[in-house]
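One chain of protein is taken out of this complex; the other chains stay put.
After this line comes subunit A, so read on.
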Amino acid sequence: MDVIDQEHDELETAFQAKVEAEQRIEPKDWMPEKYRQTLIRQMSQHAHSEIVGMLPEGNWLTRAPSLKRKTILMAKIQDEGGHGLYLYSATETLGISRDEMFEQLHSGKAKYSSIFNYPTLNWADIGAIGWLVDGAAITNQIALCRCSYGPYARAMIRICKEESFHQRQGYDIMMTMAQGTKEQREMAQDALNRWWWPTLMMFGPNDANSANSAQSMKWRIKRQSNDDLRQKFVDATVPQAEFLGLTIPDDKLAWNDVRGHYDFGEIDWEEFKAVVKGNGLCNRERLQARVDAHDGGKWVRDAALAYAAKKADRKAKAA
């Protein structure tokens, strides 16, 4: 073994020891290249998900049933934009530029959460998204607050503080509809039927089939496994559905006394794979909306830069 290899091994051992001692890794600290790449992939995809996640909800902004609902939904969507920005900012500390991340999203190289490739067909979907999708996101994100990478963990703490508003606004919509007319109850049930399984898919493949999980757990990027988090979400959500008087669309769902958890049916992994591959109902539409927004905003960014340059120039001349 030559000197460089040996030095690298020592650095890696020290890094692993640091992580296991629950010390946080900060941007300028030495880290294995794969750790950096894994974080860039995961964090940028997380950021993209927040940004793309604004689209399904934006669909109902102009058709919210009241001014109150509309202003609340607007605030929630603004939060999602903010969450995307916290995460892009944290990812940039790893040495990738914002433009590179946008480029990866727009070219399809970087993924975002598949849940946002499902359409929002009516107002009840906005309730179901807040309750289920944000609920699942919180379950994931609470675990990430203890991630070994400092900037990611700090962004997650900030995000988690704001997410509970999102889940409550969703549940509030569901409660109102579930206690409403027969037609409104049916809409709420229909939304639950369509969003339940895609929500469970948000936790990713089963542990046995999750290629990156073991390494991420070792590096303490991930703190809990996909299946553990999924179970946690199901256990928490079933009583919430019961309170609403709605039925979770799963024949196999039943309390298991021995395990102390709910048993539930198998996810349709073929559908999961198809949507990840780009064949969901809205993949193309979502991506196009992002590309259009970015291209459409170019003249604003250019004008702002030109204005800043002009001002700086004037200041220099006056001095």
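The rule is short, and it goes like this: contacts are C-beta pairs under 8 Å (C-beta built on N, C-alpha and C of every residue); 3 or more make two chains touch, one makes a residue touch a chain; residues count from 1.
Just so we're on the same page, contacts and distances are computed from a predicted model.
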The complex's invisible chain, by UniProt name, from "1,2-phenylacetyl-CoA epoxidase subunit B", "FAD dependent oxidoreductase", "Phosphate ABC transporter ATP-binding protein" or "Peptide/nickel transport system permease protein": "1,2-phenylacetyl-CoA epoxidase subunit B"
Residue among A:Ser89, A:Ser107, A:Ser164 or A:Asn209 touching the omitted chain: A:Ser89
Sole residue of A:Thr13, A:Thr71, A:Ser97 or A:Asn256 that reaches the chain not shown, by the stated touch rule: A:Ser97
Option touching the unshown chain, where A:Lys218, A:His261, A:Arg284 or A:Lys311 are the choices: A:Lys311
Contact residue for the chain not shown (choose from A:Gln6, A:Gln78 or A:Ser107): A:Gln78
Footprint left on subunit A by the chain that the document does not show: 26, 28-30, 75, 78-79, 82, 85-86, 89-90, 92, 97-100, 103, 151, 154-155, 158, 162, 301-302, 304-305, 307-308, 311-312
